[in-house]
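First the structure, then my questions, so here it is.
With one protein chain withheld, the remaining protein chains of the complex are depicted in position.
All chains are identified by letter, namely A, B and C, in their written order; residue positions are counted from 1 within each chain.
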Amino acid sequence: MEGRRLEAFSDGVFAVAITLLVFNLAVPGPGHEPLGAQLASHWPAFAAYVVSFLTIGIIWVNHHALFQGFSRVDRVLLFLNLLLLFFIVSIPFATTTLASYLKDGGPDAALAAAIYEAVFLGMSLAFGALFWWSIRREHLKMPLTGTQARVALIRFAGGNVVYAAAIGVAFLSAPASLLISALLAVYYMFDHTPAQEPEADGGRQP
Amino acid sequence: MEGRRLEAFSDGVFAVAITLLVFNLAVPGPGHEPLGAQLASHWPAFAAYVVSFLTIGIIWVNHHALFQGFSRVDRVLLFLNLLLLFFIVSIPFATTTLASYLKDGGPDAALAAAIYEAVFLGMSLAFGALFWWSIRREHLKMPLTGTQARVALIRFAGGNVVYAAAIGVAFLSAPASLLISALLAVYYMFDHTPAQEPEADGGRQP
Amino acid sequence: MEGRRLEAFSDGVFAVAITLLVFNLAVPGPGHEPLGAQLASHWPAFAAYVVSFLTIGIIWVNHHALFQGFSRVDRVLLFLNLLLLFFIVSIPFATTTLASYLKDGGPDAALAAAIYEAVFLGMSLAFGALFWWSIRREHLKMPLTGTQARVALIRFAGGNVVYAAAIGVAFLSAPASLLISALLAVYYMFDHTPAQEPEADGGRQP
Partner (left out) sequence: MEGRRLEAFSDGVFAVAITLLVFNLAVPGPGHEPLGAQLASHWPAFAAYVVSFLTIGIIWVNHHALFQGFSRVDRVLLFLNLLLLFFIVSIPFATTTLASYLKDGGPDAALAAAIYEAVFLGMSLAFGALFWWSIRREHLKMPLTGTQARVALIRFAGGNVVYAAAIGVAFLSAPASLLISALLAVYYMFDHTPAQEPEADGGRQP
């Protein structure tokens, strides 16, 4: 039960951050254009909402899978987890900013998209650090083989490279960089690290 | 304990979403009409608040009942659950939009009501998918008999048909469509699926 | 573990509602009066914040104590609990409205204070119903003696009478009615029902 409260606090932060994304959707309301036109011109908010929701949801699934394999939690892990939560909490801000500027194009849209991808990169680096610390200090109930660990770390590195590339792409096209993070989220839905296997199979097989 | 964190994260999202509904109630405050008149003209916000609160509350009760019967959780269930939460998180937005437009009548009120009912339909379809996946892949501790499963799936289909009908009704009368979702919530309070039986009886009978 | 998720969901709602009270405190900020003057003229927000925080905190303590004694949870309890949460979620709205109008005096302040006390009365009635249902249907691990149950019900009735009286007082003086609910909260801090005894003693004595 070592990690129970770390999980409870993290679940709370994930749950609040993912739900606060909804404020992003608010339209101006009566007294402006027809509602249909408001919603149509508000598409960047809906697109950014879906990508951010999916990204937080997936990082939660992975967090769940990683901590399920933990046998103990030390102070360094608590603070690496806090670093991860720092980026999670920043996502609603980055989402709102991107949604406000996406249609404008120009340098402001590029900057907003670069910040959005940078927050995801920070989140991804913090998650990789959690994973790396967990295998290095043998916090896992079932240690990974050298090959499993290498495969997992290569995958984390791959995700980080894609987010870093998306920061660069932001300065060419903000919508393209949003699309990259959407595709990465979908990829992570269908692929997962060896550390996550036990969870995916229910961890109950003999 | 497989589903413990899925439940904790879901409970967090349900709790935040149901509590954020309160922002809907805020009145303009001093410097406008008398408070009584503000509250009276604000009735759509209170009506939509009650219906959304009850609907989220009931879906939580059903979620609680469904997962109590689960013996294991797989990756598909995690993502079906995330889909359900996507619609739950969208409810405060749909509620605010409906409350803003309900009194205006006209095509904007119809569109707002249709979105409101569409979010409920999405929620209901995602819940049905969770249930269907759970009986198909034998995640339940006590498998349902064929008859029980059929009865439950017919009931889910019934709810979906009513929400779909409410989308249509929205274009005739927005208040009527809100009333339909209120009545459906009340119906679900008093009726419940076989899968929920063990929970309702405390699951302790010999 | 029957009531675990009911507790988790309720704790989430209590936690979000008590934390949302903070939005009440926001002052206009730079470009207006000096900050000290803004804070001074903002005293109703601080007063209402403290009373609402304490009231939600105490009802949480009592909820915690009541459910600790439960041996099982039925569907009626789930919905009585949902009714309690309905009033909890409404408290931030009632608090903001009271804080906005308290200084104005006149009929608007009276109405705002009456709504505030009515929400507390609803909360108190819902809590009493939870308690009454729990002893009537023998959900408690250690049934109360007839005397204990009578004492507890008299105390609940007493709280309800005071809140009902505060609604009346609101129409004479809004600040006086706020003071009554503050005093009732302080009274409940120092007094507690027999059902809460096991919790207060840690429930570990032989």
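FYI, a residue touches a chain if its C-beta (ideal position, glycine included) is under 8 Å from a C-beta of that chain, and two chains touch if they have at least 3 such contacts.
Keep in mind the model is a prediction, meaning the values are calculated, not measured.
Residue in contact with the omitted chain (choice from A:101, A:127, A:156 or A:188): A:101.
From the options A:8, A:151 or A:165, the residue with contact to the unseen chain in the full assembly is A:8. Within the entire complex, the positions of chain A that touch the omitted partner chain are 2, 5-6, 8-9, 11-13, 15-17, 20, 71-75, 78-79, 82, 85-86, 89-90, 92-93, 96-97, 100-101, 104, 107-108, 111-112. Counting over the whole complex, chain C has residues 7-8, 11-12, 14-16, 18-22, 25-27, 29-30, 34-36, 39, 53-54, 57, 60-61, 64, 67-68, 189, 192, 199-204 touching the chain that is not drawn.
Note that only the chains that are shown with their structure count from here on.
The angle needed to superpose chain B on chain C by their Cα atoms is 90 degrees, rounded to the nearest 5. Averaged C-alpha coordinates put the centre of chain A at 37 Å from the centre of chain C. Computed centre separation for the pair chain A/chain B is 26 angstrom, with centres defined by C-alpha atoms. Touching of two or more other chains is recorded for residues 12, 15-16 of chain C.
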